[in-house]
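Other chains dropped; remaining ones untouched in position.
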Amino acid sequence: MRIEKDQIEAHNELAAVKHKRKFAFMSEEIEGLEGIIEKLIKFQIAIPSWALGTGGTRFGRFSGGGEPGNLEEKIQDIGLLHALNRSSGAISLHIPWDIPTDYDAIKSLASSYDLKFDAMNSNTFQDQADQAYSYKFGSLQHVDKGVRQQAIDHNIEVIRQGVALGSSALTVWLADGSCFPGQLNFRGAFQNTLESLEEIYAALPDEWKIFVEYKAFEPNFYSTTVGDWGQSLLYATKLGPKAYTLVDLGHHLPNANIEQIVSLLLMEGKLGGFHFNDSKYGDDDLTAGSMKPYQLFLIFNELVEGMDAKGMDHATGLGWMIDASHNVKDPLEDLIQSVEAIMLAYTQALLIDRKALLAAQQENDVAKCQEILQDAFRTDARAIVQEARLRTGGAANPIQLFRELKIREKLIGSRGLKTVATGL
Amino acid sequence: MRIEKDQIEAHNELAAVKHKRKFAFMSEEIEGLEGIIEKLIKFQIAIPSWALGTGGTRFGRFSGGGEPGNLEEKIQDIGLLHALNRSSGAISLHIPWDIPTDYDAIKSLASSYDLKFDAMNSNTFQDQADQAYSYKFGSLQHVDKGVRQQAIDHNIEVIRQGVALGSSALTVWLADGSCFPGQLNFRGAFQNTLESLEEIYAALPDEWKIFVEYKAFEPNFYSTTVGDWGQSLLYATKLGPKAYTLVDLGHHLPNANIEQIVSLLLMEGKLGGFHFNDSKYGDDDLTAGSMKPYQLFLIFNELVEGMDAKGMDHATGLGWMIDASHNVKDPLEDLIQSVEAIMLAYTQALLIDRKALLAAQQENDVAKCQEILQDAFRTDARAIVQEARLRTGGAANPIQLFRELKIREKLIGSRGLKTVATGL
Amino acid sequence: MRIEKDQIEAHNELAAVKHKRKFAFMSEEIEGLEGIIEKLIKFQIAIPSWALGTGGTRFGRFSGGGEPGNLEEKIQDIGLLHALNRSSGAISLHIPWDIPTDYDAIKSLASSYDLKFDAMNSNTFQDQADQAYSYKFGSLQHVDKGVRQQAIDHNIEVIRQGVALGSSALTVWLADGSCFPGQLNFRGAFQNTLESLEEIYAALPDEWKIFVEYKAFEPNFYSTTVGDWGQSLLYATKLGPKAYTLVDLGHHLPNANIEQIVSLLLMEGKLGGFHFNDSKYGDDDLTAGSMKPYQLFLIFNELVEGMDAKGMDHATGLGWMIDASHNVKDPLEDLIQSVEAIMLAYTQALLIDRKALLAAQQENDVAKCQEILQDAFRTDARAIVQEARLRTGGAANPIQLFRELKIREKLIGSRGLKTVATGL
């Protein structure tokens, strides 16, 4: 299933008058819109293959219908998404949930939707049916070298698959940690993990990066062996120049200042990428920007400022990915909303008067600093994002068109009502 | 010191063209703006007398200059504020910091600035020089009836003073609680507090309300005797129909859903009023809307919906007050920013398509519910608030005019550089 | 499988000398030990039927072996536990996971292990295969009366089953809430839930109680319709005298003072029962006393003091239950540890010098209050709990005997290695 160009054009035509008026107004209000729109067009957010089905909690899962049953269907779903918003031009695979049978066919399918293969994700937080050792007590941290080796080998296998698909990064998220005081020797767990990561690191091809993701808690509830940015940075520094920290917005203790972490990691040259989502309590994996949109904006403020200072390209300098769980919304609608929120935050960050901000900071004019940030945040950036989308063939209103075209109904028609996406 | 009408007009004239264009655009975009503007004009937020000087922490205070040295100067400061934004038409006094010597003169002064006397605040969290008993171990909760009686008498005296000034509400914030396990018998402390409040309640004139404020922690660091909305509601229910709960946004445990509390208190007919501020960690008392503007919007969403459902008048149905501490900003600039943020959140809440939201909720269309809320929040509401301000004689850009007129410099000139506002 | 009396006696004999010396020492140190031991003997903690298998998280589950495959085997497991510690003489069933086929046989089986049927638990947080309506968007709160009625009927059916088994309480834990701002009308959800609970309440037999459990978050991540003790108390009060609040230790926001909540609920006559577990981050469902043993002691301090003040019998005045998830430990060993920690905390609370504490509180002698509590907490209470266990035929060291008898190995032998307890 594909969305046809004329379907999008018909939708856009109806929205054209209103949009043109809005965009004209914004163009008068704001200088330099063209440069911003160029950046927006280049900015692509990868979609993880596991975000296309209904997610759940330990208490249950309430499946929606029409979920993708294999890798081909997942690619198709992201293709639909990308056709609508033109900002989701990459897919992030999870092994072993998404092992391709025919690499060329998969690459060609993805390419037909204008999709690239973003960072590969390994899985050592679950036991697979045919596995020799269990990860019940950790993987790369495990006291038993046999378990560690199994996990190392798996990661190297994931790299191999990524190479075949044209990816160039490995994201390692470890559930490793402990549930009770005394369970682990923290230093021992760290050292084991480091040694394991070193073996994986050694297997990285040139030009590849490894992202070491941190998480404060869950599924372990006492300690986590890559628990915060400080720990991740320690690993990444000890590993070498290809190793970076990956920030998932939901992986922090309550009240953490994530934007400061982002800034400092950029300073150290060790920020690798992002997992976007939102949360109120823990790793709630909610739609990006649905709970704390101002925080998302402040993070992009640091990203834009820090990447510009480092001369990094916004689109390619870091790995951009969504990592969310769609428990009560249609996964594709949820993703449309996430991408839109990210694009808006990025746009608003681009609207900040950097020169004025710097000057106000130099004068400790705190009230003015706030005025400058809020000035950008309070600006209605929707017409700008929409303009960028329209120029690249996307839909004026992706979620509306998704509904008008009855895409979910058609997916249910072809895939069935009682479906569970692979890996969920 | 007063801001003259022609000073405001001169400022507004310069801003007129740009504003008119913006407001014309908004008027085309949004239906029913006139009704919203009417509501904005009526909506007034009380300024507490203690928010006019530089605040501090237990580690120190860095005074600014030109702070008001007495009640007359505090009224003058709020007068300046109200002249600029026309939304700060009330003052909330704190006894014993603000005991008037001549009630008629004070009332007449306030009236000359178009200011009313909002809720009175008592103080039993500090010892005054001439006090018989100490509040070191609590006031209304104290194991010693002598201490309780002293605190009761003080509250009744505050009511008396409020009557003389034309106020009609008493806000009771208690620091009562304990710092260590075992220090208090929780039930005993609750019962003592309840009995004390009953005596104060009995002294309330007809038409008066008493607001029982809750706070999770600080200055007590183990337990608080009015610690959360549940406890406050228990007191308010046991006291009677004149007793209400007061919500201060900074008085909750991490991650609390304040908007739900607001909704339920409205449901029970026991929401009395608000202390606006913002925070990241605890009772940080930061500028309203500076940290979590979406939360502020969600709270106003509940207020508008709930008050409308109850047939309550937005402007007069609840007590609206700022309670912040200005540690690093000019207090008046900080207050301008707080009021602006509150007005924007209120406006955006008024923009919500209630009918569509209700319908989406009935269909569990979660994505659409979010679209509807975000649609309102993403709207740039500044021109609407500005229009309301202009129509009532306020300044196009209050903080800018405050600076253009060099008000702080003039206050320093007349009051001096090394100043500490009474009570700070 | 049963543990034979002579197996326990053989184990105890080996431990006798050491224990006698310890207990003799404690008897000299502490007055009134006999009264305490009497209370300990009567104190029984119910085991939930779902705590006998390995638990998991949304990320995975690492099953242990020998898990019970049906209700009979679950009763057997608790029988083993109770034989070892003599403090686990009740089972709490979960419907529909534990629907008996032959009530008399089940009752007789339980009775053969000296087990009673504690509170019944309904389940409206998952969809069952044959269900007409889905609980994806809530159950008792649902906007659709059809869904609500289905959930009401289920609860009434659970009561019916409880009656058949000799239970006398229904615990209602609702996952109802919302994941995103705007999804719910909070007041509407509350009112729907209240009306639903009223129908269930009306179906309660005489002498039955209904426990309304609250939880701050998970599986919903924005709001919960019974989210805190204040909301639960509102429901319980509106429902009537048979309705009570149930406190699960893991269901609070960070830093909540649970012991104060316990005290106030007792004051209001509305505390119904407990779900014991421990946690660091959220509803981690860890072994009771494994993370914050002092908090557990402080809670028992309030329970003992408050129940004594109300003339309530410790053993029967409230519902005592464990609610934990055993992700990395043998479930039976984990339960042994939980029960032991609870008994120790209860014992230490009984050791508190109440008269001295009251006197110190009256004098605001905070340091002394702390000394008195710590005096009890720092006492090694293990010999006292052991003595109570020995007197009633339990094992000197339950976990050690469990291992010596190779109970888990035998369960694996009879039930198999790859098992999943029903409901997990």
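Lettered A, B and C in written order, each chain numbered from 1.
In this text, a contact is a pair of C-beta atoms (placed from the backbone, for glycine too) under 8 Å apart; a residue touches a chain by one contact, two chains touch by 3 or more.
Just so you know, these numbers come straight off a predicted model, no measurement behind them.
Here 3 identical chains are displayed in place, and the whole complex they belong to in this file is assembled from 4 copies in total.
We take it that only the chains that are shown with their structure count from here on.
For the pair chain A and chain C, the fraction of shared interface numbers is greater than half, so the two copies use mostly the same residues to meet. Ranking all chains by how far their C-alpha centres lie from the centre of chain C, first place goes to B.
The distance from the centre of chain A to the centre of chain C, with each centre set as the mean of the Cα atoms, comes to 40 Å. Between the CA-based centres of chain B and chain C the separation comes to 43 Å, rounded to the whole angstrom. Multi-chain contact residues of chain B, defined as those touching 2 or more other chains: 254-255, 257, 294, 364, 366, 370.
Only residues 136-137, 143, 178-188, 190-191, 216-217, 222-223, 227-231, 233-234, 253-257, 259-260, 263-264, 266-268, 294, 298, 301-302, 305-306, 309, 357-358, 360-362, 364, 366, 369-370, 372-373 of chain B touch chain C when the two sit together in their complex.
Contacts from chain B toward chain A in the complex involve residues 21-22, 25, 28-29, 254-255, 257, 280-281, 287, 289-294, 328-330, 333-334, 337, 341, 344, 364, 366-367, 370-371, 374, 377-382, 399.
Interface residues of chain A, counted against chain C in their complex, comprise 55-60, 62, 125-127, 134-137, 175, 179-181, 183, 216-219, 221-222, 254, 279-282, 284, 286-287, 290-291, 325, 327-329.
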